[in-house]
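Sharing a structure here in structure tokens format.
Removed from the display is one protein chain of the complex; every other protein chain stays in position.
Just so it is clear, A and B label the chains in written order, and each chain counts residues from 1 on its own.
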Amino acid sequence: MRLETRKLLDKAFSGLGLISIAVMAIALLLILTPIVWRGSKAFVFKGTIEHRRVMLEQFHRGNAEKFNKDYAEVVAARAPIYDMLTDFEAGTEQRVSSIETEMDAKKERAKELKAEARVLKREGQTEEAEKLEAEEDRLKDEAKALKTQISELKESRTEPLESVIDALQELFGPMPGQRTPVLLRQQYGQTRWDRTLVKLHEVLYTEEWDYSNADAMGILIEKPRIDQFIGTEMESFFPYLEENISEMMQPRRTFYWQFITDKSKDSHIFGGIWPEVLGTIYLTIGAMIFAIPMGVIAAIYLCEYAKEGRIISFIRICISTLAGVPSIVFGLFGLAFFLNTIQVSDSKSVLAGSLTLSLLILPTIIRSSEEAILAVPRAYKEASLGLGASRWHTVLTVILPAALPGILTGIVISMGRAAGETAPIIFTAAVSVGAPLKLWQTLSQPTPALPWNIYNLCTEHEAVDEIRHVQYGMVFTLVAIVLLLNLGAILMRARISKKLRG
Amino acid sequence: MTEEITMKKIDTFAERSDDKKPRKTHIEAKDFSLFYGDFEAVRKVSMKIPKQKVTAMIGPSGCGKSTLLRSINRMNDLIPSTSATGEMIFDGHNIYAKNIDVVTLRARVGMVFQKPNVFPKSIFDNVAYGPRLQGIKNKQKLAEIVEESLRNAAIWDEVKDRLQANALGMSGGQQQRLCIARALAIKPEILLMDEPTSALDPKATAKIEDLIGELRKQYTIIIVTHNMQQAARVSDLTAFMYEGVLVEFGKTKQLFTNPENPQTENYITGRFG
Partner (left out) sequence: MSKKANTSLIMSDAASRRQRISSLLGQSILFLITSLSTITVFFIFYFILKDALPFFKAEGFKEFFTTARWYPSGSPAEFGALPIFVGTGLVTLGAVVVAVPLGIAASVCLSDLLPFNVRQIVKPVIEVLAAIPSVAYGFFALVVFAPLLQNHGGAILSAGVWIVLGPLIALLVVVMGDLITDKLRDKMNPKTAGAIIFPILGIAAFIFLYRLSAQLSGVEISSGTNALNVSIILGIMALPTVVSVSEDALQAAGRELREGSYALGATRAETIIKTIIPASISGILAAVILGVMRAIGETMVVWMASGNASRIPDPWYNMLQPVRTLTATIAGDMGEADHVTGSSRFHVLFAMAFCLLAFSFIMNLVSEIIVKRSRKKLGK
């Protein structure tokens, strides 16, 4: 090959390398951006009056006086809507009753004619009677037609109205004067402005699916609801609703940091994620309580006491095997051993989950601690021994303190790992719904936990689309916890390397 | 063959000594050998190291002088697969015997290493490390010991105002003197110094050498050095080792001016090593 080509190839090769790094960075960005952006909206968003109502009534938070004033305004703003509904209903009634009167009149007339016809028949005026009978039949048919008209009228007015009311209830909560629904989620309207707009759209438009093309997927067709109400009292309902929606909901920028510390209400429709956060904290700390002493002691033994030989290399193989065991297998093992065999608790529990997680992170802790201990200069050890310290004393007073930052780095990283693992806790510790546990309950009771509930909320929840913000908020919280831990580790390591260099 | 010659020399050493006072032997090697696996790093060395004198060990790198030094407080135990034959007698006991308490041995034989190896703790804690090991908890007493040791190591004036500062912040020469203070704080009888100035600049070296001159009054000092001028300056006795064998051991003045062994002469005059 010519030299130019070789140089060109060299450059292309470097380019490929750089592209790969760029791809990696872009992948990271693509994954983190939606999580961070939409996740932060669980905390900072435009909250409606309904949000403030939930806060006040369910969490006893906020200024009641000011709220009442606002709420009075909102009620006033919403009143015309409800008036229009009532008018429309009344209009329906009125129309029905006017037709009914007409129908009744016709029926009455028909009855009269029938009676007259009978009289005439008896008198022998058959021809006249037949005429009357024909008249009577016509009237009956007309009455029948009017009846159909009533039912048609009801159909064309009541059914659309009911569907409007359903949509409106999702938007604003129960109608004035309605009995309080049992489900909490039906007691309140939309708490977030973005969801409000979605629900508003549902009030304004109906959705239909067109399946005429059997090969392709169905096509969504949206029709303005107003078309169903042209010429009625409801004609101005939709424009009015659309124009005045912000007065009816009073959206305000809300910083809901209590999202982390609030309990959830009605399976995450309202409120925060405290039970999950607390569960994750319990599980992580529990795992660390078991894994840190075991891991650090094992590392000390391997570095300072063990004589390299078959047994030790076997132990090392086992440690790396343990590191390679799939996390779901840890979960099964936790189920089969901690729960079914030695029965640390009767049901799934934080304890069983922590134990399982601790086995999972044990190899990581051993390895990082070993590395940290080996990085301690031999000179320290010699100096201490040279002063007449015993081996154990040297380990405790010289080696461990010097290795501590490194050991901590490893511990912090494995904390992140323990906090984020899902598979090991599915069968050993996690439940979908639960209250925050007291400390002593962790020995016997299962807990919700962030990773598990993220899975649960985005696959098994009955209103998956309604609570996207909660899902994103949870993912954001979990990722933030893990990344903050890792950031801590990175900073700690930077300080160590600075110290070693300086 | 050199072994034979060396043995005789050492046997005659005491007789030829022109010192009037009877010299007490502090530590004695008898046919002492040390192996790293199969490699014999120290070969059947026999020597008597006198009390309260400075004994220097010189020789080309890899000659076993450091290994021999580290054998005296059994620091070589740390290296896997080492073994020793012969005897190393201290305080009437072979320190390689089974029932020897290595921890006590090391507390009585202090050591200063090639590179200053202060702990990443405060200056005070560094010096107090050894006394604390021996169970001294009284703060007053610890402070006394620390001050005395730092004074003995001629560093007190430089650090007395920052005893709680991290020892890693000191200069190399100060760190090495701190290491000496740390070794002195356990009140050893013997002080082993393994090339204590090799990592230091000339000025710091001079200070350490002065210090050694002071310390000889109280301690038996054994110093391994690369630097023959240093051996000549600071030591009373000098041992020359070559390939694990003790070639010549005698009064420093004599060894440097009139070596008996041609190998020693070659080394001293710089023909090899």
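FYI, a contact is a pair of C-beta atoms (placed from the backbone, for glycine too) under 8 Å apart; a residue touches a chain by one contact, two chains touch by 3 or more.
Owing to the predicted nature of the structure, the values given are computational and were not obtained by experimental measurement.
Of the listed residues A:A336, A:A375, A:V433 or A:A463, the one in contact with the hidden chain in the full complex is A:A336. If you put the hidden chain back, the residue from A:V164, A:A429, A:V482 or A:I496 that touches it is A:V482.
Across the entire complex, the residue among A:L28, A:A105, A:V119 or A:I221 in touch with the chain not shown is A:L28.
Listed here are the subunit A residues that touch the chain not shown: 1-2, 5-10, 12-21, 23-25, 27-28, 31-32, 34-35, 217, 293-294, 297-298, 300-302, 305-306, 314-315, 317-333, 335-337, 340-341, 359, 362-363, 366, 392, 413, 416-417, 419-423, 426-427, 451-452, 454-455, 458-459, 468, 471, 475, 478-479, 482-483, 485-486, 490.
Residues of subunit B in touch with the missing chain: 90-91, 93, 95, 99-101, 104-105, 107-108, 134, 187, 189.
Operating definition for what follows: only the chains that are shown with their structure count from here on.
Of all the residues in subunit B, the ones that touch subunit A in their complex are 73, 75, 78, 80, 103-108, 110-111, 113, 115, 117-121, 129-130, 133-134, 179, 182-183, 186.
Contacts from subunit A toward subunit B in the complex involve residues 307-308, 377, 379-390, 393, 397-398, 401-402.
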